[in-house]
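Missing here: one protein chain of the complex. Every other protein chain is in place.
Chains here go by letter, A and B, matching the order in which they are written, and residues are numbered from 1 within each.
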Amino acid sequence: MSETQQVFGAEAQDLTARTLSNTELLRALLRKPQFVVCVLLVFAFFLMAAVPRIFTSVDPRYCELGKSQHGREPGHPFGFDIQGCDYFANVIYGARPSVLVSVVASLGGFAIAAILGLLAGYFPGFVDNLISRTADVLFSLPGLIALIVVLNSVPNRSIWIIVGVILLTSWPLGMRLMRSTVFSVRNREFVLAARSIGVPPLRILRKHVFPNAMAPLLATTTLGVGGLVGLEAILTFLGVGLQPPSISWGSQFGVAASFRNTPHLFIWPALFISTMTISFMIIGDSIRDALDPKLLK
Amino acid sequence: MTGFVLRRVLAAVPIGLIVTLGVFALVFAMPGDPLRELAGDKPIPAAVLAAKRAQFHLDDPFIVQYLLSMKDILTGNFGTTFAGADIAAQLQLRIPVTLKLATMGLVIQWIAGLLFGLYAGFKRNGVVDRVLLLATLFILAVPLLVVYFAAQYVFGVELKWLPVSGIAHGYPLSYLLPAVCIGLTGFAGLARLTRTSIVETANADFVKTARAKGLGEQRILWGHVLPNALLPMVTYMGVEVGGIFAGALLAESIFNLPGLGQFMFQAIKLKEGGVVVLLSTLAFVMFIAINLLVDIVYGAIDPRVRNV
Partner (left out) sequence: MTSGEVLLKVDDLSVEFDTPHGRVRAVDGVSWQVRAGETLAILGESGSGKSVSTQALTGILEMPPGRIVSGTAKYRGEDLIAMSVKERRKIVGDRITMVFQDSLSALNPVQSVGKQIAECFRVHRGLSRSESMKRAAEMLDQVRIPAAAKRVHDYPHEFSGGMRQRVMLAMALALDPDVLIADEPTTALDVTVQAQILELIEDLQAERDMGVVLITHDLGVVSDVADNVVVMYAGHVVERAATAEALEHPVHPYTEGLLGSMPSADLKGQELPTIPGTPPSLRSIPSGCAFRTRCPHAIEDCAVLVPPLLTVAPGRDAACIRRTSIPAKEAV
């Protein structure tokens, strides 16, 4: 997750200080067919997460052990899992944790990284030191290991705890990006002008610094959404994410890993999760392209 | 130079203490009694339990336990796991496994990433460039877990080209599939970054100067563009090396390789604070060492940050 964000972060680095009107941006985006298709797909996944019932009338927890690992049959397009439950319904219901984790963790991560980055970048000295040193500490353990250690010490992990722990360990990367863009903006003329006429610092941050420094972080965040979907699956697969009886793609991978003779147990969640991450990625990529000042002379 | 290295190492010590202390505290805070869980349902004689508890200092206060673990680590006296395995022997067995996997994965990703990234950057908007951008977008988008499983299933289970899991087939055969997976997922990032970096540097003013000097395109690329484009690449590669431990953890547990990542994972599961802290310290020392190396390399290519 983090490496993806880092690459795209570097690619997005010089998006600073290009304020584009929202309608202009939207119009540029809607001209791209791949963007429209991906937005529709993501919308479908959101629906799946919110009201899975409209996609399947089958109860994912209604199981007939006798049908364990059976292939597809009429009414059950994806076949059955090892418990003999309808796999289509299970895959549909598995969208919820992935969507929740990715969306909530992205929004929260953006907010935390933006606020801390703004503070660290705009108030050098004590505030910056406090935030940056804390980030150093969190940064110096590989992210996945920190996640496993923290999550493992929490009993009864709910989806919100997973989101919280992801937020706790992942903000330093975005914070550093925001901090460096704030550094490049903080001494620009319009900020100095605002300061010289006595605008209070928090208002300067909100009205002048943030709008001009948020583009790189926004681009990295949108590109990171897909990665978070995968992260939730990895954590659940490793046994430190959601616990049974929660239905999620990660736990389906875990089961599929030990039943290699029935590839359909792996293929369907893999297809769904990949489609979702690729859609998020293409949306992020399109937004980044649309924000790229070099294309907008 | 020595002064610079020394300063950096000294600055790392307090961070290292906080990190290991934090990790230890988290393991300490895990619910349940590790020894009882290890024994399962079997009743353990009270005397044996007490002896074990004393051996692992489990009845001492938290901070004492931490300090004792740190003392053991610093004196190289690693002791045994709860189950009685000699930790030093475990490390001797496991470090080579992770090292082989990591180097193989890194070599694959560096060669492929640099090769494709440079080529695509030099021939921007060419066929290779377009294919690379699209392919890497997909590689970056497909979750790691899916890549690992799909590779394992296709090349291991179905085609039977490579071992499915374990290290029974030895080096390099057993390592090839997981290393290619690590390499492939890392390659996409490096190739994209390399390409972007080359393209951006190629627009710099000094490239115009080089052209005005009447230099050939090859000389401009290798002599002026590349040395400047290297800077972000070095940083990225450093971060990658630092994160390889985490990548190895996933690969090791999917492909069942008895490496450090797997060891760490088991230790967390069994709440072995000492082992977790030991491995975290190892990861941290590696992280600091790699960062230091990156800074030194950075200083060597960029005179502006030569702070020695």
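Definition applied: a contact is a pair of C-beta atoms (placed from the backbone, for glycine too) under 8 Å apart; a residue touches a chain by one contact, two chains touch by 3 or more.
Nothing here was measured: the structure is a model prediction, and the numbers come from that model.
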item	value
Residue touching the undisplayed chain, where the options are B:Q65, B:Q109 or B:N228	B:N228
Chain B residues that touch the omitted chain in the full complex	204-206, 208-216, 219, 223-224, 227-228, 301-304
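Here is the rule we go by: only the chains that are shown with their structure count from here on.
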item	value
Rounded Å distance, chain A centre to chain B centre (Cα mean)	22
Residues on chain B engaged by chain A in the complex (per definition of touch)	15-16, 18-19, 22-23, 26-27, 29-31, 137-138, 140-146, 149-150, 153, 157, 164, 186, 189, 192-193, 196-197, 200, 232, 236, 239-240, 242-243, 245-247, 249-250, 253-254, 264-265, 268-269, 276, 280, 283-284, 287-288
Touch list for chain A against partner chain B, complex	2-4, 6-8, 10-11, 14, 133, 136-137, 140-145, 148-150, 152-153, 155, 226-227, 229-230, 233-234, 237-239, 250, 253, 256-257, 260, 263, 266, 270, 273-274, 277-278, 280-282, 285
